[in-house]
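The complex appears here minus one protein chain, its other protein chains still in place.
Let's look at subunit A:
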């Protein structure tokens, strides 16, 4: 496996920017790896922050080394950083831009993304955005305390709390950069899928992963442009004397805010509408690529066609479409007209139907298939389990009368951590084990596989840890325990009694979280070890049908001089496994006749 990495100017858009090893490379695989590395840093930081939150809730008197006691504002800054890092820099960045860049062009038979330089700019803007976010820790007053949702006036008035001055400004700056970067990246993804599919790659032959990335990019384009607008408006409220979100007569800390905001009479609810118009599609942006991957991995290891493929495409689009109509379910108790509650409740319940159809298709795909339990498959099965467990509480929270009790309790924390964070992470883990050969292969070195033994330990530790941590949160939520509380003990009055009851369960949750974090050690060891010493993957190690495993494609898109301009063609849809007695028979997309192993 040796190839000349010198780019061919005739094939690449620019020989200078296509160099895969340069820091500012425009090579889609390099950018994909850079995004994944950035997300790995973000997830490591975000996880440590969540562990600090758990430890503080359980042992509030412990002092943090090099810091001192965790004050209430420190706790809320942890909440803000944890949420922002995980939602934006992990769950948006890694599946959509990390694996999207690494895999999407190959899967559609393209030699790269449509706009390589724009791609490079998106990545570095994202990196800058994360640096700006982390710098908010050092702002006077500390990091912002208003959570990742940043409801005004708390986020609009600097004196509303520590961290709401420069810390909040840096948060706004960071998310503004992130919105720009993500909008650029989504334009790139959409253009690539629409314009650069190879010969024969019709829309219904696109792998479901590509459908996931495509739909998520459509949502990104809509959602992040609205978030960008909202961020600019909030910035103007803070510094330009406008009052989009600050009402007349707002008194913060004994100071009337009217003088600072002119004579306008803004509405905090406007922010909620704009934010959640972005925020709900955002959770689908995070999970749609994982849903696509799960479908493909289940089919691959079950050696089956995906059950009802066209319906899977339709449900992906339908989930995306309904995803932009449900933002009001975050606002049942926010002060909307109660009729709006009913409307958003119905649109939200409707989204359960295409989601259920997906689960049924997954179950049918693996039904009596005797699959091969490679680690990628285990995590895909774990995705199904967590998606179902987290998803089933969705329709409960979608009923406004029940949300009137459950809103902002730990029940909600359990719901979105299972369906978005854990299922999302399982999608990423499955992708990492499945595509590790693609992550590690360069022109100079062959792709490698991750260790299956360590992978199994990682899977079982993680799924046990995930359930041990997040299932009990349903109970503490049902007991009425609210989220975002900097401490759960030592609260005066009747609230103290209410809060004391779930404390034992809270301690258990903290032990679960510690276990869950420790279960990631085998993964990190596996990453480092397998990168150098993993078993050589060879060509198409999973006997997969999609184009990223086409022999020679990898070298061809490195613009190797020795591989002439070859037309890439596709002859069939993906997952063409013979569904019968001989599971070894399969038809890759790139082969015109059948191949038996």
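Rule of thumb we're sticking to: a contact is a pair of C-beta atoms (placed from the backbone, for glycine too) under 8 Å apart; a residue touches a chain by one contact, two chains touch by 3 or more; residues count from 1.
Everything below uses one rule, namely that contacts and distances are computed from a predicted model.
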Fill in: Which of "Spore germination protein", "Aspartyl/glutamyl-tRNA(Asn/Gln) amidotransferase subunit B", "Cytochrome c oxidase subunit 2" or "Carbohydrate ABC transporter permease" matches, in UniProt, the chain that is not displayed
"Cytochrome c oxidase subunit 2"
Worksheet entry | Contact partner of the left-out chain, one of A:48, A:131, A:240 or A:495 | A:495
Worksheet item: Of A:240, A:256 or A:518, which one is in contact with the hidden chain?
Response: A:256
Fill in: Sole residue of A:200, A:480 or A:541 that reaches the chain not shown, by the stated touch rule
A:480
Practice prompt. Return the single residue from A:191, A:225, A:267 or A:585 that touches the missing chain.
Written response: A:267
Worksheet item: Of A:98, A:147 or A:165, which sits in contact with the chain we cannot see?
Response: A:147
Worksheet item: Which residues does subunit A use to touch the chain missing from this display?
Response: 71-73, 76, 79, 145-147, 151-154, 157, 160-162, 246-254, 256, 258, 265-269, 304, 307-308, 311, 333-335, 338-339, 341-342, 345-346, 349, 352-353, 356-357, 359-361, 363-364, 366-371, 381, 384-385, 388-389, 392-393, 395-396, 399-405, 407-409, 464, 467-468, 471-472, 474-475, 478-480, 482, 484-488, 491-495, 497-498, 505, 508, 512, 579-580, 583
